[in-house]
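Just one protein chain is left out here, and the rest sit where they should.
Entry: chain A
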Amino acid sequence: MSELLSSLLQDARVWQGHQHRKTTQPAESTGYQVLDNQLGGLGWPRGALSECLLDTCGIGELHLVLPLMQRVSQEGKTIFWLNPPHTPYAPALAREGVSLDHLVMINTRDQDDFLWTLENCLRSPVTGLVLAWPGRLASRDIRRLQLASEAGGNVCVLFRSRREVDQNSPAALRLELVPGEHQDLQVNIIKRRGSWPGQLCSLALGHRADRAIKESSQVVQGPWSGVDR
């Protein structure tokens, strides 16, 4: 009996508020030390869903998963992008060192297809990472995905609207993303396995607006109003 209990504790399935124990969940480092520290030194949980809740694109949400993307694609595993809101820009991804051969973009017509596809991707051993933009999801659908995710053991990040913050979700990790003042990204941990939520950290993502282009600002800024096409 005690063996059963200790294995439950070890898996962090029984939540002990007063104890901050290192859990042995399988996880992938996020590539940001600050965030990893807040997540108990682990990172993105494997075999579970992670949710990123954000208002709008362009606040650095892809840079959050970029280190993982680089690692996964170099390991030769496939990265699936499901229903991305815009086109993932190939030259930028190639520049960041993501191998495009291992990247598959999928667009589905309806919600049924979406869930079916996501479930299949999650269950497959070839998948390394799934990035999905589900739109509205019912709680029971998330549970279904969570089970598929447990079967596959790979990382799945769902990008959802910040309106869903209050909806309870079976996802193992929920992060609220808010843009900061200086091109940084404020990450608010709403839920995580094995410890208290509520940590807040800030990731500096200043390199998104690359300074390398500064040199080109010497180009003469011509008044073009008179130019005929």
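Please note the rule applied: a contact is a pair of C-beta atoms (placed from the backbone, for glycine too) under 8 Å apart; a residue touches a chain by one contact, two chains touch by 3 or more; residues count from 1.
Basically, contacts and distances are computed from a predicted model.
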Quiz item: Just by its UniProt name, which of "Proteasome subunit beta", "cytochrome-c oxidase", "DNA repair protein" or "Sugar ABC transporter permease" is the chain not shown in this complex?
Solution: "DNA repair protein"
Quiz item: Which residue, A:L5, A:V104 or A:A138, contacts the hidden chain when the whole complex is considered?
Solution: A:V104
Practice problem: Check the options A:L8, A:V34 or A:A90 and report the residue that touches the missing chain. | Solution: A:A90
Quiz item: Which chain A residues would touch the chain omitted from the figure, given the whole complex?
Solution: 55-63, 66, 76, 78, 84-97, 99-109, 113, 116-117, 120-121, 124-127, 178-180, 183, 208-214, 216-217, 219, 221, 224-225, 227, 229
